[in-house]
Every structure is written in C-alpha cells, then in structure tokens.
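So, subunit A:
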Amino acid sequence: MSAPAAVTLEAIGKRFGDGPGAVQALTGIDLTVGAGEFVSLIGPSGCGKSTLLRIVANLIEPTEGSVQVNGKPARRARLDQDYGIAFQQAGLLEWRTVQGNVELPLALHGLDRGARRAQALELLDLVGLADFAGHRPSQLSGGMQQRVAIARALARRPALLLMDEPFGALDEMTRERMQSELIRICAETGAAVVFVTHSIPEAVFLSQRVVVMSPRPGRITHVVDIPLTARDEDTREAEEFFGAITEVREALRGRTKVEDEP
Partner candidate 1 sequence: MTKRIRATQVRRGAMLLIALVVLAGCWELYKLVIPDDGVKLGSSLILPRSDDASMPHLSEIFKVFGQQEVAGGSGGTVLSSVINALWYSLRLAAAGFAVGVAIGFLLALAMQRLRIVERALLPYVVLSQTIPLIALAPLVYGWSGNLSLFGLEWKPWMSVSVIAAYLAFFPVAIGALRGLASPPPVQTELLACYAASWWQTLLHLRLPASIPYLIPALKLAAAAAVVGTIVAEISIGLQGGIGRLIITYAQQATGDPARVYAPIIGAAVMGLVAVGLISLLDVALRRYHTQEATV
Partner candidate 2 sequence: MRTGAVWGGRIFKGIWPPLIFGVAFIALWQWFVDARNVKPYVLPKPSAIWEQLREHHSTILSAAWTTGQNALVGLAIGLVVGVLAALLAARLRALDDALTPLAAAMAAIPIVALTPIFNTMFASTSSTPRRLVVAIYVFFPIFVNTLRGLRQIDPVHAELMRSYAASPWTTTKVVRLPGALPFFFTGLKIASSGAVIAAIVSEYFGGLQKGLGPAITSAAAASAYPRAWALVTAAIALGLAFYIVAVLAERLAMPWQRPEGAVS
C-alpha cells in the first residue's frame, strides 16, 4: 500500500573541476522525501540547492553518493519520465501556442494527437488557463507563463515535481497567488514536490518540511517541520505562520553563529 519514497539521497557530494581550483558544491547530503510530501530547500546563494535539484533530476551526476527517485536510480527515473520540472524562467517555446507547449512532453513520448489535446486542455484547466490555450507565450504575463510551465511539468502525471525558484521572477502579489495555486494543484494531483527557494515565507507557506542548507560546501544543517493546520489566505496572518518563519530564520542564522566561533 505504501508508495516508494519520492526521493532518497544518500551521502551525496558534488565537486566541480579537479585539483587546486576544484569547487566542492555539496557534501554529505542525506535526505528522504516521502510520497506526496512537499519539501523546500532553502539557503544562501551558492549553497548548492539548485545543484542538488539538478542531481535529483539527473541533469548533473553526483561525485559521491547515490540518488533514487521513485525507488529507481535517477537516470532510470528520468528516462521513464517519473518527474516534471519547472525552472525560474518559464522556458516556453515562443513558436508554439500555450496548448502546444503543454503538449510538448506528451508529443515527445508518443501520445497520439487526440489524447494529447484532451490531456493538455485538462491540465490547462487545472492551472486555470483553459481560455488561453490558443494564445502565444508572448501574449501572457510572467505569472501566466509560469502557470503554463507548471501545467507542462504535470503533463505526465508524475509522482514528483521539481521546482527551481519558479516564482523568483514574479512580483510579491503574483507570487502569493501562485503559491496558493500550487498548494491546490498538489492537493489535487498528490505529487511530491522538491522546491528550491530563497524566500523564507514561501518555504514555510508551501512545505511540510523545510531543509536548511549551509553555504559552500553545501550541507544540510537543519530540517524544520512545519505543521501548519491550514495553508490558505488566512494562514499568512496567523501566529503559527510567523512562528514557523522565525524558526526557519533562526535555523538559517544559527549556522552563521557557528561560523563566528573561533
């Protein structure tokens, strides 16, 4: 009855380059993301959170350790299309319509035209953009383009969503709206999410656990549980929300205090 863990990372390390100029981006990363769980990676710039995400996505190979996605090695999971990914830039292909963009992963893996169309429209409906199926990406705002990118990431109904600061380029109001949308979408699809972000409130609002990372060489310093009773508009002004934010902030700072010691 229990699904395999969405992501299992064991003793992951990543070094770029060789010899004296080598950069140790990550070291000793152990993390398990359960099926359907929402986990954020947060940390200062250069702590390797994007690198870690790309290791899970099998876009980069780790130097040490092993990574399993959905109970399989990461490479197998990528070939089997077990995850969907969204980047900071929506990366929509400007020569395809909105619908065409969502159909892309479906077309690449052999779905026939009718099935593709139906599924794409369903996904656009899920993100609230069904009316814009025939538009061009250049006609949509940044927030809308990101929603299309998310719809596209969900195209193959993956058990895992990987997101690299997808709302980073958006303004605060749009960001908050998108966060609520994402919560709703995840509830409906039941996908696990690994979410990279800079923003403490965003991490707290979205995730069940927040993984705090240290600057280079990146390692996990804290894992903060966020047992919020609800995740809706009222939550943003609730006591427990601010409490959790403070906890994460202290965790981020706590690391700095350690560095100050001789």
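Inclusion criterion for the candidates: all candidates are chains of the complex that A comes from, given by their letters.
FYI, a contact is a pair of C-beta atoms (placed from the backbone, for glycine too) under 8 Å apart; a residue touches a chain by one contact, two chains touch by 3 or more; residues count from 1.
Values in this document were obtained by computation on a predicted structure and should not be read as measured data.
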Touching chain, any copy counted, for subunit A within the complex - options 1 or 2: 2
Interfacial residue positions of subunit A with respect to candidate 2 in the complex: 54, 57, 59, 78-79, 81, 83, 85, 87, 89, 91, 93-95, 104-105, 108-109, 132, 135-136, 138-141, 144
